[in-house]
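Of the protein chains in this complex, all but one are displayed in their positions.
The block that comes next holds chain A.
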Amino acid sequence: MTLNEIFPSLLKSSALHIVLAIGLVISVSFEDDTPDVLQVTLNQEKAIEAISVDQKAVEQRIKELKNNDVSKKRKEEQRIKNLEKRANEARKKRQAEARRIKKLEQQRQAKEREKKKAEAATKKAKAKQKIEQNKAAKAKANKEKAEKAAKAAAKKRKKEEKALADAQKARKQKEVEEKRKAEAARQKALEEQLLQEQLAQEQAVRAKAKQQQVLTEVEKYKAMIMARIAQNFLKDEKMKGKQCRLNIRLAFNGLVTKAISLGGDKLVCEAALRSIRMADTLPVSKDRAVFEQLKNINFTFKPDF
């Protein structure tokens, strides 16, 4: 029997197996019913209700947490109000600034007006001088050479004066323009800075809120882990009033990878570790941020009687 003879049959058989395997993998999945109590979603209300059915201790703990939550929220609101107040103050400041700028402008205009008056006075003086010069010219009619020279000189001086006046005018205009521009730029920069400040503040507030949520989640899961341990915990009268500090490391699915006692009553610690081993998996959050906090946790376990 050569390979060529077998090959189509082999192909058929392989295809059959693959199809069967895929069918099995897709159709067969055994789900074991883990009680709903231990499945926690991020929805706080639901989670609390689910727990309250079974575990009074957890309920109490969560109520405390809730109270904490409320007070924290109130604080948060206060903070936001403060922020708003500050923003208002900033706005008022800005308005005051604007007013100040207006005043300055007015002062500047007054100065300009004075300058103009002074110019007019000089002009009048000049006109008088001209008339006098004319008179002198008439008087010196007979002295033509001198007169001509004087005339030329007067003309020259007039020209120079005119040029001077023009230059002065141009310079003044330029100055005014520059001043206005600088003012506008300054105002713009101020506004931008204020806006950015506000944005940053808002962002900070949001980040803080998120952090707060993660922290409360962590607290909740801690409480649930404690409850889980307490479930399997074998109590003894000797343990009354004693406690144990525990360090637990968890895998992403809640599997306990390591559990050690950090000190405390030996009896309680042993019993707690045994109970953790028995539980095998502990409730953890599916939220990544929350899990990061739960991955390696320390807490004090205290059996209640």
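A few points about this structure:
We adopt the following convention: a contact is a pair of C-beta atoms (placed from the backbone, for glycine too) under 8 Å apart; a residue touches a chain by one contact, two chains touch by 3 or more; residues count from 1.
One rule holds in what follows: contacts and distances are computed from a predicted model.
The listed choices are "Ion-translocating oxidoreductase complex subunit C", "Molybdopterin synthase sulfur carrier subunit", "Tol-Pal system protein TolQ" or "Glycolate oxidase FAD binding subunit"; the UniProt protein name belonging to the chain that is not shown reads "Tol-Pal system protein TolQ". Within the entire complex, the positions of chain A that touch the omitted partner chain are 1, 5-6, 8-10, 12-14, 16-17, 24-25, 28-32, 34, 253, 255, 274, 277-278, 280-281.
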